[in-house]
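A single protein chain has been omitted; all remaining protein chains appear in their positions.
Per-chain residue numbering starts at 1, and chain names A, B and C are given in the order in which the chains are listed.
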Amino acid sequence: MTAFHPINIALFAILVITALAIARIRQLFAAAMLSGLFSLACACIFVLHDAVDVAFTEAAVGAGMTTVLFLCTLALTDSREKSTPPRRSVPAALAALLTGAALIYASADLPKFAAADTPVQQHPLTERYLRDSATEIGIPNVVTSVLASYRGYDTLGETVVIFTAAIAVLMLLGRTAHAKTSDAVMSLHTRHRVLRVVTKLLVPFILVFALYVQFHGDYGPGGGFQAGVIFASGLILYGLVFGLEAARGVAPVRVLRRLVAAGVLIYGGVGVATLVAGGAFLDYDALDPGHPATGQHLGILLVELGVGITVAAAMLMLFLSFAGRRDAR
Amino acid sequence: MLLAATLALLAAMLLALGRALLGPTLFDRILAVNSFGTKTVLFIAVSGFLAGRPHFLDIALVYALINFTGTVAVLKLTHHGEFGAAGAPEQQEGDL
Amino acid sequence: MIASHYSYWVSMALMMIGLYVVMSHANLVKKLIGLNVFQVAVFMLYISLGKRADGTAPILDSAFAAYSHPLPHVLILTAIVVGVATTALGLALTVRIHEAYGTTDEDDALKRDSAQGEPR
Partner (left out) sequence: MNVILIASDLLLGAGMLFVLTGAAGLYRLPEFFTRTHAASITDSAGAGLVLLGLLLRVEDLATGLRLLLILLFLMFTSPTASQALARSALDDGLRPLVRLGKRPR
């Protein structure tokens, strides 16, 4: 792409302006919305830098999920912050400036941006991932190969982190009483008829799209993490428009709790299965001796499914915990 | 033409960002952020063609979806009361 | 130097804006928003290290020869999802602090603590 740099610089300008505005603005609802916009612009940069899978995730998680959680929190707490006194801002600014100067001084040792001969690109692992994975794993999306197979151990850890965080949030905010739908919610229902009809049309489409993302992750951008968040955001949209009660009817917390654990169990179970089959932990070649490519396909499919289930259930649980807190009070 | 389109979209994004920063009401900001989101959808679509690899349009679809969900969430959580409680009117001013 | 490094510098500047917000603001939600900005800036730095000028997205296709490095993408992809999990935990703690102290302002909460005497 010949026009890489002008586009890059324009997006950077948007990011810097947004970040400065976030630092300055004291209306926290506006700050949360701007942080969503920041994530969206950042996802554009990721696309520009060829990280399509990351852009996918950042858009769904950073711009969608995080913003919704911030808004839920603000609805539960104060939406304005007090002005920052100089005794706080001056030392902080000094520390940030010093750290920034040190970082920029250190950046002189970083390789040239986007060059083909950087240590990153010259590392033997690059060849392994970009050339040999086509025969070793047999799927076109290298990010999925690395995520689910080469670094499957690491991804298991990440899945457990999400599981743990969901459990911790449930311990802090969960166990809320089921409240009756009050008048304010009803007014949203009767007055926003267009919104209701369109949402009803869209939600099934979003859920099917999430399944497509889940199972198309081998061939294009997508996979369990992204699909899980998209699936959850479909149901969150449903809950936002039709009320929490309706969302709980579709996905009761009791079921979600089991699903969060089930996803991790599927992932770990695949590892145990490979051990039983005589391979190393999470070495999918052992799943189908003689046909490593088939084994890899099966292993990645199951592992991604586990990730998808855990992420979808955890995200929904987070949303229901935060949104349900208001009902309980 | 694709390049011109991309640059025009970036300019439009900057204008929308300007409105999001200026406010003055919360609704102006929501409108501007929503409009910014639509422009990023178009940006992803056009830049895929510009880079000569337009196979990743799924991302643009996700952007459109997230944009809609986000707007509904902001509307619901700032305006219509927070899942059952009465709306808090003091949250409606949007000054800096 | 500018042409070859500005990408890193912007990431670093964004990081510092995030750091400034985390350190200077007393409001806990605002701190988390700042942390989010910091986090996304780190993601950008990682991704820009994997970029190749002549490369394309690391999804193999016989029509392309050069690809950007997939490893940073994998690390950051999982980091994003873990990031939302930790942010959610921080927000949950904020909600509980607000319920206990009636404020999300760090200074006010500490003031209330010291007004009630040292905690046992």
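As a convention for this text, contacts are C-beta pairs under 8 Å (C-beta built on N, C-alpha and C of every residue); 3 or more make two chains touch, one makes a residue touch a chain.
Just so we're clear, the structure is a prediction, and the values are computed from it rather than from any experiment.
Contacts of the undisplayed chain with visible chains (whole complex): A, B. Note that of A:195, A:236, A:282 or A:320, the residue touching the chain absent from this view is A:195.
Against the chain not shown here, chain B presents residues 1-2, 4-5, 8-9, 11-13, 15-16, 18-19, 25, 27-28, 30-32, 34-35, 38-39, 41-42, 45-46, 49, 54-55, 57-58, 60-61, 64-65, 67-68, 71-72, 75, 79-80, 92.
Of the residues in chain A, those that touch the hidden partner chain are 191-192, 194-195, 198, 201-202, 205.
The definition used in the following text is that only the chains that are shown with their structure count from here on.
Centroid to centroid, with C-alpha atoms defining each point, chain A and chain B lie 19 Å apart. Work out the mean CA point of chain A and of chain C, and you get 13 Å between them. Chain B has residues 51-52, 55-56 in contact with two or more other chains. With touch defined as above, residues shared between interfaces to two or more other chains in chain C number as follows: 56-57, 59, 61. Contacts from chain A toward chain B in the complex involve residues 1-3, 6-7, 10-11, 13-14, 17-18, 21, 24-27, 29-30, 33-34, 36-37, 40-41, 43-44, 47-48, 52, 55-56, 59-60, 63-64, 67-68, 71-72, 74-76, 79-80, 179-182, 184-185, 187-188, 195, 199, 202, 206, 209, 213, 216, 220-222, 226, 230, 233, 236-237, 240-241, 243-244, 323-324, 326-327, 329. Listing the residues of chain C that touch chain B in their complex gives 56-57, 59, 61, 64.
Residues 4-5, 8-9, 12, 15-16, 19-20, 22-23, 28, 31-32, 35, 38-39, 42, 45-46, 49-54, 57-58, 61-62, 65-66, 69-70, 72-74, 76-78, 81-82, 84, 88-89, 91-93, 95-97, 99-100, 103-104, 107-108, 110-116, 118, 120-121, 125-126, 129-130, 133-134, 140-143, 145-147, 151, 154-155, 158, 161-162, 164-166, 168-169, 172-173, 219-221, 225, 229, 311, 314-315, 318, 321-322, 325 of chain A are the ones touching chain C in the complex.
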